[in-house]
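My questions will all concern the structure given below.
A single protein chain has been omitted from the complex, and every remaining protein chain is retained in its original position.
Chain IDs A and B follow the sequence of writing; residue 1 opens each chain.
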């Protein structure tokens, strides 16, 4: 069966809405892509080598795909993912078989955003005109592999074809940013910038903390013997990232707790951490304090502060022990913002020099906490629907539950948040369609008029991301 | 005024959606009914006697109906429901007057699923062509009562007319299953199977626990002097239920807490329980441990494990004391799954031999916790929208909030969950219409195509329930 991407896909079937949605989407579809938050490996663009083959490009690095296949009983080994300890069932080494297995289960993605992105990616990025199915899998595999060898499918060529104006990666605090440096020095004009993510050195109760701290000390060039030195190292890294093009930091927390600790308590905590003598409760307080410090430093250096709250990482411990992180075992928890962010917002939220972008996986907080907070504090913006909610229905719920209280002008535009480079245009396209459709619904109900909607569509597709992230 | 069941009822009015919804519903409307979870009294089908009269059949056993009438100020006594102590206002003994009172308040059910089911039941099951109203009540009463005397309105005849392929009841752990035995021995070929619900023997802090334990010991044929014997008795009952046709167990918990307790702690708890010396906190831990045991036993005997979490039973204590349980006083509470189910899912959730079906009354957990968990752990499935959410809007919310993360193939099909035997076809019909309409919306927005939708409609109406519950 032939693959089709309907030009009206994702629009409301009502003719009055659809007509306006089409018109609004026509205003935004060709705007450049601004990608202020994501996880593309900068090495790809530094080296600009051809991508390997379809399974390694599309299936194996995408935890959205692995997750649903695993949930349906497909062992990770059968998808070519090895155990860390080398144990378990034999690992599939033939990428064609991995691709076939993926295609055999492609029906699982019906009605999911992953399915929508993949359809777009296959059709539009790789020009595949058959629908992926168990029967068509081998042919499509060959077709894509062949294309990947051509110059126009190299990473930088795709970057340009995708119309990316700027792409931010996410980088550990101690990263040397060598790939970013290589890109800048290569003479290529594509704008790829880092984003500072210092989580690893904030998690003082984690077994990985000593190594993370040591790495930071190494980059800093001095041992981090006390809290003041530790904080200085963080400040220096902020400066370094900023010089390398960064405009933002990012902080992943289970709970968005913020608090000022008295200086002596911070020092005691820090020293106890260095001796490996801290509890999760200590870590919570320490991180709550560090978020305050980060906001304070943002006033000075102007880096936008992002908080991604509410993912319980590596929920599936046996799987984590076998395969490591990012294998689909991160599960959201109920999240509280009103009380948790109060210290930070009271201290810095009235200061227009701060931009704080907040993300949640708990949709019940959209209308209850986040929109009221962003609709009041000048410094706060709402990040776009994140992760599981980066989807048609998720975007609809986000707009319906935040717009009436915070308006669209306190939201931060779209983030693709992806490590799957070739899915970037698919994700932005879906978001632009979803926003066009949302606005068209308002026009059709005479809540806003078409000229307003046109301006709002541009803001959502392009301007708000640039403005929020100072790009 | 004439009663009408519009052939397009519950479908979106948009012509593009409605056309597809109709087409999909036509694929599923005549499929057999698979009812893997419900509360029909098996005695009805064992005896196969004519139903009494309309009030006793339709009004008095349906706590959905009693609830709203009571909420509007109609005393339960006026509906023929006596107090346990015989006190209170005089009990209405004339079923015609009960029926009339119900009809007088029928307007309360406008826009509720109970109203939709009743309309269907009256029109389609009993062939009533007048709308129920204060004026038509007596005539409709007589019409139904007369029909109930006819052979084609006997329970087994209705079972066959309804097209029920299999009907599961819900039975206490110590039940002798005599009615199930009688059905099997009667030569009638209707498939009616039990489902094991051991809650009563799990609730060690309840005043009813000693009696429940004694009953279990009696069936077991030996005193349950220690935890090992208690567990053996549970295992034996599982075996007995399975031999009687059961494919599942069911567990109602306030909180879906799971944990392994050390063996000595379990034994101490069990002995303290036998001495009546336990607190609700003890019960919570004991139940958390027993859920682990149940999952473990499921790996061995293959019984599907259901968890219904989050109903605070008998919230209205005065009413409970006067009238007993199931009088409408069960109220949901916020429920946490991510942390509570972690122990169980870490221990058994990666094992495809387990099927765990989870139900919630807290819709905020659909997209936040349940879909991410089911979209990751191979053993977990999402139960259909339960109780208050078994409704048009409830089903829409369920699909909209779970499909994008977990797909439809990690959901468990439909449960009617009813004790109102004659409402079974109404409930399945409404679910099939709701699912057809949901899928039609995806087709109209080009998220899926019609051939996908057709397969998905069959899965939702029939196949997923059969497969999930191993029927």
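Throughout what follows, a residue touches a chain if its C-beta (ideal position, glycine included) is under 8 Å from a C-beta of that chain, and two chains touch if they have at least 3 such contacts.
Remember, it's a predicted structure, so these values are computed and weren't measured experimentally.
Quick one: which of B:361, B:380, B:456 or B:471 touches the chain that's been left out?
Result: among the candidates, B:361 touches the missing chain.
Please identify, in ascending order, the residues of subunit A that touch the omitted chain?
Missing-chain contacts on subunit A: residues 14, 16-17, 334, 336, 338-339, 342, 345-346, 349-350, 352, 364, 367-369, 371-378, 380, 400-401, 403-410, 441-442, 444-449, 451-452, 455-456.
Provide the residue numbers of subunit B that touch the chain removed from this figure.
Counting only subunit B, the missing chain is touched by 1, 4, 6, 8-14, 67-68, 70-73, 107-113, 116, 312, 315-319, 328-334, 361-364, 388-389, 391-394.
Quick note on the criterion: only the chains that are shown with their structure count from here on.
Taking each chain's centre as its mean C-alpha position, how far apart are subunit A and subunit B in Å?
The answer is 40 Å.
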